[in-house]
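Here the complex is missing one protein chain, while the rest keep their positions.
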Amino acid sequence: MTTYQNNDHLAGDFYTQNFAKTAGEGNLILNLGPQHPSTHGVLRVVVELDGEYIMRAEPVLGYLHRMHEKMAEVKTAAQFIPNMGRVDYGHALGWNWAFVGAAELVGGIEVPERAEYIRVITCELNRIASHLLWWGAYLLDLGAFTPIMYAFDDREKILDILQDPTGSRLTYSYYRIGGVAKDLSADCIRRIQEFIPWFRSRLPMYKDLVSDNIILRKRIEDIGVIEQEVCRRFGATGPVARGSGIKYDVRRAQPYSVYPKLDFEIPTSNLKCARGRYDVRMAEMEQSLRIIEQALEMMPEGEVLVKGAPKPSWKVPKGEGYFAVEGARGKIGAYVVSDGGKNIYRTKLRAPGYCNLSLFAEVSQGTILADAVAILGSLDLIIPEIDR
Amino acid sequence: MNAIPAELLNILIGLVAVAASVGLIGLVMVWVERKVAGHIQRRPGPYEVGPSGALQPLCDALKLVGKQLFMPLGADPILFWLAPVLAFLPVLLLFLPLPVGDGLQALDVNLGVLLILAFSGLAVLSVLLAGWASNNKYGLLGAARGVAQAVAYEIPLLLSVLAVSFVAGSLDLAQVVKGQGTWPWNWNIMTQPLAFLIYIVSALGETNRAPFDLPEAESELTAGFHTEYSGMGFGLFFLAEYANMVVVCSVATALFLGGWHGPVLPGPVWFVLKVSALMLLMVFVRWTYPRVRFDQLLVINWKWLLPLAVANLLLTAFFVKLAQFA
Partner (left out) sequence: MIKEALNTVSDLWSLMVGLRVTKDYFRAPQVTVRYPWKAVSNIATYKGHLELVGGKTGKPKCISCGMCALACPSNCLTVVKRKPPKPTPEEEQALAEAKAKGEKPKDKTPKDPEKFIYDFTLCSLCGTCMENCPVGALDFTGSAYLAGYSREDFHFDLVQLLKNQAGLEGMDASAAPETGQSEA
């Protein structure tokens, strides 16, 4: 006979116990995560299962909280920039930009035009890399093993390109208050120009292998329908909102940098389901290519860092400002309040993933377990960004 | 001195040969699977140990043997350890009636197909036991899926096999093969293409291979019914999966692809070649498609495969009867 030792740990922690209180008779409480193949890190979702049907789901956050906002209070503005690369490993440059933009806004610093174009180019390249990462990982969630390898083949090329100016491959810390750290070299520009047609030629393969596949279509069509009203209520942005037909893109809604000069479309989909979000992201990659193409042509010569750019000891003048950029996952916002002291008084980071994840509890209700994984993946969650 | 009956001797030699070949096939298939997956994904796959990494599965197997056998708290020890054994043992039996060549058969029974179908059903029991006994919620869900899936897919599998048996007029695999000819147009696949298709799809479902690997769907259930198994417990499940693959492919070869028949080369070579081609197809399918959802899996079975298989069977029966009259 099995001898039972202390089994207290099997009773679950606070969240499980609290959740179990209101569980239906005979239902199974299951912890998806914090270690689970499809939660991409340390997200934990407590679900109540009736058979395979999800009665209730509750995401539990905080397993990857690194106090980025608190760290902003003990560092000067320039010293905080490296942190932004670590908030979201998928789209690090978007976060770079949000914080740097907020600091420039409060400090009243002009950015040279060439630097703006470089920011657009690198940020869009990073967006493609982020979407590719999502694409591969999402298909891994759906049980297809090969697409992530093809996606990484392409993503690797972008990382090689971005490694030239930034020096790193994932957690970039490239933008500076008043410009960017380094100019794009001629070799780098040549590689970007080569990359664009090459990546365009890859997209049909993605469509053949995955997008048109009947198994995939059955898996993601009409799954996780998010109504526009729900999107608005939870503050969902980015491809999640656009996949529900809300034509909201910060690049157009609150234009910043040189985006108004560039010609691109905001892809939306009225499907509202996981398929809609999938389509939007695939279309966004093409649009990003268009933006990069134009930006490369329009990019003027000149400085990349404004003269007298702030030193690390630079004090952000008294004031407050909010700067939002369109990240790969939605609206990335940085709100900076300065009292004129050495460090910024308070920095608030708006993570798009946080709002997108909060939809999950509502959307996943009544679906089956496999669909929950498909929905979770379609929200494109990067846990470090959500926990910050 | 009493002579040992020839029949018994045959079975004994066959069992030893099968036991040896199952292990070998397992190792080779692990290597082939990883190599093919690697090449599909544009990487080399294993290449460090032995020529082209051919010894890598052996190292992995040694590692699995050497690992601690771990049982979770609150698991049922008897059922927990019974499950992997139960998964593996029937597989040995399944190999016995396979006709590798003309007369090259460990056990010549006139109900070979029935024997295989009956004992392959035992695999479900091991999935159920493993999931239930390991005191794990993922395991339980995996087991529940596994049972529903295996029960469902056994029916179209049986019906498609039956259709071929109608044509051949026998349930003996060797007899079915003998009824076919040397060239592809003499094979049963020409008269029973639909049955072949149904058989292949059901076989994927029956062996829990992707895209029907629901009981172990790793992105949903971590590892499903064998979540809690380590070391050789897991190894046996793994081996059983590959051995099952070989069995279903061999049966498909014997029933549909003319078995050992083929020009120039000797029979057993043709048999192995055809089985390998089918296995390769299964490997390719696994590395190409996403996984289907559980309800879709059952829908495919009950709404498509089963009616088609029944219609095919009735049509076959009708034509067989017609041929008798004519």
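By letter and in written order, the chains are A and B; residue numbering begins at 1 in each of them.
One rule holds for everything that comes next: a contact is a pair of C-beta atoms (placed from the backbone, for glycine too) under 8 Å apart; a residue touches a chain by one contact, two chains touch by 3 or more.
Since the structure is predicted, the reported quantities are computational estimates derived from the model, not experimental observations.
Student: I'm checking contacts with the chain that's been left out. Which of B:39, B:63 or B:321 qualifies?
Tutor: Final answer for the missing-chain contact: B:39.
Student: Can you tell me which of A:80, A:195, A:278 or A:360 touches the chain that was removed from the display?
Tutor: Final answer for the missing-chain contact: A:80.
Student: Write down which of A:50, A:164, A:303 or A:339 is the residue touching the left-out chain.
Tutor: Reading the full complex, the residue touching the unseen chain is A:164.
Student: Can you work out which residue in A:215, A:274, A:349 or A:363 touches the chain that's missing from view?
Tutor: A:215
Student: Which subunit A residues would touch the chain omitted from the figure, given the whole complex?
Tutor: Subunit A touches the missing chain through residues 75, 78-83, 85-86, 146, 150, 153, 160, 163-164, 167-169, 171, 173, 176, 181, 205, 208-210, 212-215, 217, 311-313.
Student: Quickly run down the residues of subunit B that touch the omitted chain.
Tutor: So the residues of subunit B touching the missing chain come out as 36, 39-44, 47, 284-285, 287-289.
Convention: only the chains that are shown with their structure count from here on.
Student: What is the distance, in whole Å, between the centres of subunit A and subunit B, each centre taken as the mean of its C-alpha atoms?
Tutor: Spacing between the chain centres: roughly 43 Å.
Student: Contact residues on subunit A for subunit B in the complex?
Tutor: Contacts found on subunit A: 2, 4-5, 7, 10, 28, 30, 36-38, 49, 51-52, 139-146, 149-150, 153, 209-210, 213, 215-216, 218-219, 368-371, 373.
Student: Can you tell me which positions in subunit B touch subunit A when the two form their complex?
Tutor: Result: residues 37, 40-43, 73-77, 137-138, 140-141, 144-145, 210-211, 213, 217-222, 286-296 of subunit B touch subunit A.
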